[in-house]
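The complex appears here minus one protein chain, its other protein chains still in place.
Entry: chain A
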Amino acid sequence: MTAAAAVRDTARGLLADEELADLRRELVELGFGELVAEDPREAIALWFTEQGRAGRITGALDLLVDDAGADPVLYPLCADRGVVLDPPPTLTRVHVPGVGRAEVGQVRPAGGFARELPVALVEPRADLPDLAEPLLSRLRTALAWELIGAAERIAELTVEYVGLREQFGSPIGTRQAVRHRLADVRVALEGARVVAARTPLDDSVLAAAAKALAGRAALLACDWALQFHGAIGFTREHRLPHHVRQVRFLDGLLGSAATLTTQLGTRIAAEPAVTGAVRDVLGPAAEALP
């Protein structure tokens, strides 16, 4: 077994153990900080995918923030697709320097954050209050992986369900209308995964792109998962609604797919050479070959 596979198994074990309440402490004991220091891309990809799949609150993002030594005052949360937190945060309208009037509040621990998160609700496609680089790109990459993990799990649940659920005498997954949409979900997910996998550490363009692609794929996975699960997918008994809330929160945090897409477009409009500069970081010449 490779070292990465061993770490992934350990991560899966931890995340599957419902008895473990304080995953942040477990992470510290596992040596998450050292793993990140040793190979940040690999460690972040691995842990956050697993965390996204499990849909748990872990504190891994707290650790990344602490590592950077600067805790941002406010985290921008884009509500353009509607963030459906349970329970909803209490928001207050205040003036935020650099942003103007904004709704701010505390979000209960969610996703990678085990502490209460100070958020500023920002208008769709608005300029986001700046988090300092390289922390911003690192957090976006982590969130991209968490979204990919969640979307993977959601897609798996759906593929499994449509293979079992029979109507009109055969599984609904034999119908092209269902098959083609789940194929589209997989295609979106693969695109997000390969871009995230080749996003260099702390590259602002690719980190934003990876998060946008991951958010786009995860939202698509949610839409079709809810549709194809039928009524059971809307119950508290099923885990799907939990994953859907998770995805919508993660997508909104630090720039939603829609907001980041427009921001990337604005960046390219101002600097057309950005599209060609991708060759420096993603391509045959940027590969570490044996």
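In the analysis below, a contact is a pair of C-beta atoms (placed from the backbone, for glycine too) under 8 Å apart; a residue touches a chain by one contact, two chains touch by 3 or more; residues count from 1.
Throughout what follows, contacts and distances are computed from a predicted model.
Student: Given the options "Acyl-CoA dehydrogenase", "HTH araC/xylS-type domain-containing protein", "Chemotaxis protein CheA" or "2-isopropylmalate synthase", say which is the protein name UniProt records for the missing chain.
Tutor: The chain we cannot see is, by its UniProt record, "Acyl-CoA dehydrogenase".
Student: In the whole complex, not just what's shown, which of A:Thr10, A:Thr92, A:Thr235 or A:Thr266 touches the removed chain?
Tutor: A:Thr266
Student: Which residue among A:Asp39, A:Asp67 or A:Asp184 touches the omitted chain?
Tutor: A:Asp184
Student: Who touches the missing chain here, A:Thr92, A:Gln106 or A:Thr174?
Tutor: A:Thr174
Student: Suppose we count only contacts with the excluded chain; which residues of chain A make the list?
Tutor: Contacting residues on chain A, toward the hidden partner: 125, 159, 162-163, 170-171, 173-176, 179-180, 182-184, 186-187, 190-192, 194-195, 197-198, 206, 209, 212-213, 216, 260-266, 268-269, 272-273, 275-276, 278-279, 282-287, 289.
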